[in-house]
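Just one protein chain is left out here, and the rest sit where they should.
Let's turn to chain A:
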Amino acid sequence: MKSSIRGHYLAWLLLAPTIAIMVAFMGYPMLKTIFLSSQLTDLAGNPIKFVGFENFIHLLKADSFQTSLMVTLIFVCFTTILTIVIAYGLALLTKDKFLGIDIFRTLISSTMGVSVTVASILWLFIFNPQSGLFSISLKTLHLSPINWLSDPLWSLIAIIGTTTWMNLGFAYLILLGSLQSIPDDLYRVANLHGASWWLTLRKITLPATKPTVFFVSVVTLINAFQTFGQVDILTAGGPDFHTNLMVYAIYQDAFVNHNVGRASAQSIVLTFIIMIVTLIQFWWRQKRQGRSK
């Protein structure tokens, strides 16, 4: 009994550092951001006047925010779908065990260790109009050059491509793990019945990996909403705000245009979106666990 009484104090002692950091650097800033989103702020970021929801109303009416929101949604959807499809394909291809396969698996998952800065600079060269890889390839094929990073449509595609590439390693590794946990017997039975590759994929593989696909999609989706570095290095939000993703817009408003009220309002919108996505995932997981019990 003694241990549980001491345990009581010990528990709070052990939790103290975590709680202190979370309150100081997550809880307090979150409340402050909510407060700032209701304020008119001066150039130094100090609140001047309570304006209620006016920041939000201005935001929703502003063309720049509408563009930013729309581009963000397009970006997030395409990035997530592409990441899942390509990573799943690679995982399917490398799921069988044979000599040397581990090397391929490690190599494919290596983009997991690549930072935003590194990925963006590598792709910046590939998209570079003078000597970049794509420009030279197009030239060799006698096709007209594309202004990858200064054309409204292509620049978004470039950001989607770079982000998808960066995400591949993690998504691949998780999906591979899920594919490998499917019991071999299932495939053996399917083989005995002469099921085709396509049928096996549709009836065994896809259903068995569905929870993992869902999990990876949510993680990729949330990460995509928080995209910043790629935009900062590749396009700086341009041309004409066509790659002005939400977090980049927040950063610009907060640290370049010094409009803290507006930046805070956008931050709250972002928080809401991410909370909703997370809650959907949580709810879905609970439902699944409830069913399997």
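Methods note: contacts are C-beta pairs under 8 Å (C-beta built on N, C-alpha and C of every residue); 3 or more make two chains touch, one makes a residue touch a chain; residues count from 1.
Please note the rule applied: contacts and distances are computed from a predicted model.
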Identity of the absent chain, which is to be given by its UniProt protein name, from "NAD(P)/FAD-dependent oxidoreductase", "Hydrogenase iron-sulfur subunit", "Nitrite reductase small subunit NirD" or "Carbohydrate ABC transporter permease": "Carbohydrate ABC transporter permease"
Residue touching the undisplayed chain, where the options are A:59, A:149, A:168 or A:221: A:168
Omitted-chain contact residue, chosen from A:82, A:156, A:221 or A:254: A:254
Touching residues (missing chain, whole complex) on chain A: 3-4, 7-8, 10-12, 14-15, 17-19, 21-22, 24-30, 32-33, 36, 45, 89-90, 93-94, 96, 98, 101-102, 104-119, 121-126, 130-131, 133, 136, 165, 168-170, 173-174, 176-178, 181, 211-212, 215, 225-226, 228-229, 232-233, 247, 250-251, 254-255, 260, 263-264, 267-268, 270-271, 274-275, 278-279
